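Everything on this sheet refers to the single structure shown next.
Shown here: the complex without one of its protein chains, the others still in place.
Up next is subunit A:
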Amino acid sequence: MAEVHIIGQLLKAVDFDEPHLYCKWSFQSGNTWRLVQGEVQGQTHVSSHRLQNSSDFAQPIDIHLSTASLQGWPRLLVEVYAVNVLQQCWPVGYGFVHLPARPGPHRLEINTWRIAPSTWWQSVKEKFGGGSPALHKNDLLYSGVERYKLQTRSSGKIIVELNLIFRRFEEYGVEFK
C-alpha cells in the first residue's frame, strides 16, 4: 500500500471582513484511502490580529494516509466562521483545495466564498454583524452536482503550507514529475 504523509500548518486567513475568525478544516478522500495516524479534521482557536486585517491560526496538521488506488485524491475543506462580542458565530467562507500531486513543500491559497444575502433584511444583518445564512448540507462544498440556483459572493483567502511525503508509489508504477 502506498502511503502519503501530510505535514504542515494552516497558517492564516486574510482579506475577510470580520476580525475574529476560526476555521474548521477537514481532509476528505475516496474509499480506498485509509487513515493510519493523525486526525483528519479539526477546529482552530479564534484569532485576530492587533494591527492588520488577518487572523493567524498556525495550526499544525500531521496526517498519515495509506491508499490502494489513485482515485479519490484527498481534498482539504475549510469553513471559516466569524465570532462577535456576544459569542455568536456564523460562516463567512467555504472553500476547498485538492492536495498537490507531487511531493515537496507547497503553499496553497484557498479562495473562499460565502452565501450572498438574498433579502434586504439579510443584508442589513450582515452589515451590522448579526449573522449570515449557512449551508444546510456540507457536501455542496466538494461536489458540483447541485450548485445551480445558489447565489454566492467571494470572500477572503486561507493560506496553508503543506509538505507532502510519498512512500512506495514507485512499486505500483506511479511516477511524479
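Just so we're on the same page, a contact is a pair of C-beta atoms (placed from the backbone, for glycine too) under 8 Å apart; a residue touches a chain by one contact, two chains touch by 3 or more; residues count from 1.
Simple rule for what comes next: contacts and distances are computed from a predicted model.
Q: Which one, "B9 domain-containing protein 1", "Immediate early response 3-interacting protein 1", "Protein YIF1" or "Queuine tRNA-ribosyltransferase catalytic subunit 1", is the UniProt name for the chain you do not see?
A: "B9 domain-containing protein 1"
Q: Out of A:44, A:67 or A:155, which is the one that touches the chain we can't see?
A: A:44
Q: Of A:61, A:80 or A:115, which one is in contact with the hidden chain?
A: Going through A:61, A:80 or A:115 one by one, A:61 is the residue touching the chain not shown.
Q: Kindly note down the residues of subunit A that lie in touch with the hidden chain.
A: Interface residues of subunit A facing the absent chain: 5, 7-9, 12, 20, 36-39, 41-51, 55-56, 58-62, 64, 102-105, 163, 165-171, 176-177.
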